[in-house]
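Note that one protein chain of the assembly has been removed; the remaining protein chains are unaltered in position.
Here is subunit A:
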Amino acid sequence: MSLKSKLHELKLKYQGKKMAPAFNAFHTFLFSPDETTHAGGTHVKSADDLKRTMNTVIMALIPVLIFSMFNAGYQHYSAINGFPADFSLMNDFLTWDNFWIGIIKVLPLVVVSYAVGLIVEFIFAVIKGHEVEEGYLVTGMLVPLIVPIDTPLWMLSVAVVFGVVIGKEVFGGTGMNILNPALTIRAFLFFAYPTWMSGDKVWVYGARERSEEILAGANVDAISGETILGYLAQNKGAEMTYSVSDMFFGFIPGSVGETSAFLILLGGLFLIFTKIASWRIMVSAVIGSLVMGLIFNQVVDFGWVGESSKFYGLMSFDFWKHLIVGGLAFGIVYMATDPVTGSQTNKGKWYYGFFIGFISVMIRVFNPAYPEGVFLAILLMNVFAPTIDHYVVRGNIKRRMNRLKNATIYPKDSDGKTEELKAETV
């Protein structure tokens, strides 16, 4: 007897019991269920269901996660010992020491995120008596990747409970939420515990401990974990030692998984290839951010913003580099393309994506507290997505109504004359 049929028997045994949803969640995790629609119903024959979709996104995230585990160690040791003079990928980056830091710092974030989130999902499923929803599979993986590495685990737990309950379950669960739950969690953390979410001490493991040791009187060097955007926001771009390839491949400090634009690009291509994520949103978001970046560059070129301005650093930053630093790439590929909270119509996706890119860079430059705005921009556009869709649909209806009004309909008259009927009553 195969595992699949055994599981199916168990399922029948538990049917109707209180714990059935919890069992079913695991049952269909890898297998499609055995049930078929009763005869006469509509049969959909497709291997692609919500779980498959979610698993595909997880697959696209795995390289980013593994990279971030190495990067956690690399940033930690580089901050202490200085960056290696001639960087070699095998000797300096892909080392066990680096990976170990990833295991003790990144893995707990992943485990806590999943454990807390799934507990909430299971509780809601059992109370409401419906199946456990798959929505948290992706959210649970996204959350640890978009927080700073030193985020205390209890803060993450509080935020996850808030995000899943207030961001999703109160609206009716997966597929009904207005806001992206992962970003709701990020936004909650940002507003609730700002000192842990911004500044130059949270992006590199050890920086905060080190600064506390110094405060206590220890004779050690301070280590700084300022992000590139952080440097620019303070007009200290010149002090930065990161090359463009560092930025592109992700050997820079930042939120856990957002640094490697290269792997995110690969993940994005994979999602487009598997038709999970919308290429329209990704392309238009890239265009939007480039346009905003260009506008800022031009403003600087015209001399309207002098070097003394506090916006100079970020405004003069080459427009295309906005895409490879900070969370913009990650947000565009994995967050903006969320099919639930994004626009549904093809035309709407262009507007939706464009404004995400546009507003992201705008907030990034003008936000005085924190030089990053991707999560705020995406949340804002999540709110507007239904409105965009509404107007796209209305526009389409109007266009077709016009076509119908001007259409000539030819039911030939009995005497052979063509009668032009204006379809004005439609």
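As a convention for this text, a residue touches a chain if its C-beta (ideal position, glycine included) is under 8 Å from a C-beta of that chain, and two chains touch if they have at least 3 such contacts; residues count from 1.
Throughout what follows, contacts and distances are computed from a predicted model.
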Q. Of the candidate names "Na(+)-translocating NADH-quinone reductase subunit D", "ATP synthase subunit E", "Hydrogenase-4 component E" or "Malate/L-lactate dehydrogenase", which one corresponds to the UniProt protein name of the undepicted chain?
A. "Na(+)-translocating NADH-quinone reductase subunit D"
Q: Out of A:129, A:152 or A:172, point to the residue that touches the absent chain in the complete complex.
A: A:152
Q: With the full complex in mind, choose from A:103, A:119 or A:166 the residue touching the hidden chain.
A: A:166
**Q.** Residue of A:175, A:194, A:339 or A:395 touching the missing chain in the full complex
**A.** A:194
**Q.** In subunit A, positions touching the absent partner
**A.** 152, 154-155, 158, 166, 170, 188, 191-196
